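One protein chain is absent from this view; the other protein chains keep their places.
Here the chain labels run A, B and C in written order, and each chain numbers its own residues starting at 1.
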Amino acid sequence: MVIISATEFDPGAHLNSFMDASQNAGAIASFIGRVRGEHNEVESLYLESYADVTERGIENAESEARARWPLIDVLVIHRIGTMRSGDPIVLVATASEHRRSAFEACDFLMDYLKTEAIFWKKQTTKSGSEWVEPRAADYQDNKRWS
Amino acid sequence: MVIISATEFDPGAHLNSFMDASQNAGAIASFIGRVRGEHNEVESLYLESYADVTERGIENAESEARARWPLIDVLVIHRIGTMRSGDPIVLVATASEHRRSAFEACDFLMDYLKTEAIFWKKQTTKSGSEWVEPRAADYQDNKRWS
Amino acid sequence: MVKILYFGRLSDRTQCREETIDLPDDICTINALKTWLGQRHDLGDALNLESIKTMINQELVHGNESIANAQEIGFLPPVGGG
Partner (left out) sequence: MVKILYFGRLSDRTQCREETIDLPDDICTINALKTWLGQRHDLGDALNLESIKTMINQELVHGNESIANAQEIGFLPPVGGG
């Protein structure tokens, strides 16, 4: 399931619901990305998506993950709108019978979200606002799967 | 932090507390292992530890993870006692500034817990009880770090 | 009438995130549209950079496609979430 959320979400509560829904999964891997303090310089982060296009893209990545690994369930929640330091941006959870599949699929989906998912990110610090694009390291990580 | 728990624990709630305690971490990876249904054959799982020895072993693994990766915080919760299908057995959460460190450290700690941590696991099915030892695949996974 | 969407840093340049325009009859390909919009918003070559992707009706296009059947055209700078 893919959720693009314009309001703050509770990662622990979503993870618990996800676990409840896939009782046969012995292994649940998850990743939470959130607005870092960067030594408290970041005042806010704004994320923009392209409506259905963004959602369809993530759904395709989910399908690809399911084709590569034996997954029981997948959850992706991604924030848009304005966030502050400490707010969750993204939660990816993968449920599988075995831990290696769960870890790898979670890692794979995060790489997609960091480099290919259709989001634009604007960061506001004391010195102003700027659009942030993926780091070279993110592109490098993503190449591991091709 | 390492917690050996003789009673059921709430993974989502612990993960949220863990996040609250490490506000500077932009990346939180986690893994939850729980009692699988195995087509509903497993009636219960019993886990035994060697008191402080088990805890010290996990604390050493945590120290090793912190030496290998730049981690902001680590949480390991491991159940002992009797569990039923669907109950969480283990939660490992790692907080870092960057996602690759968080993922790798979480994976590393799970490998330790699966193959070296001092636990004994007894599985009860309709056909009786037996002690379960790590699978060959678990030992193989663990070798990746040496 | 066609809806034009500007994402990320492009909307800072155009001062708008979307606009619905009745295009002149002679603007019938992506390249012609980019030039026309570039003048309209004083964008320089911002739309012509290789890093800007174009979607017609929410599908990625690569060359100088016709916009005859376009209801929605999006201009997308490099993306990245998480």
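Just so it is clear, contacts are C-beta pairs under 8 Å (C-beta built on N, C-alpha and C of every residue); 3 or more make two chains touch, one makes a residue touch a chain.
What you see is a predicted model; the values in this text were computed from it and never measured.
> With touch defined as in the header, list the contact partners of the absent chain among those displayed.
B
> Among B:25, B:93 or B:117, which one touches the chain that has been omitted from the display?
Selected residue, touching the omitted chain: B:117.
> Of B:10, B:59, B:87 or B:138, which one is in contact with the hidden chain?
Answering carefully, the residue with contact to the hidden chain is B:138.
> Could I get the residues of chain B that touch the absent chain, sorted low to high?
Touch set of chain B with respect to the missing chain: 33, 47-48, 50, 52-53, 78, 89-90, 110, 113-122, 131-134, 138.
Here is the rule we use: only the chains that are shown with their structure count from here on.
> What clusters of chains are still held together by touching when chain A is ignored?
Contact components excluding chain A, positions unchanged: B | C.
> Quick one: chain A and chain B, Cα centre-to-centre, how many Å?
Here the centre of chain B sits 23 Å away from the centre of chain A.
> Compute the distance, rounded to whole Å, between the mean C-alpha positions of chain A and chain C.
27
> For chain A, which residues are shared contacts with two or more other chains?
Answer for chain A, listing residues that touch two or more other chains: 33, 110, 114.
> Out of chain C, which residues touch more than one other chain, so two or more?
82
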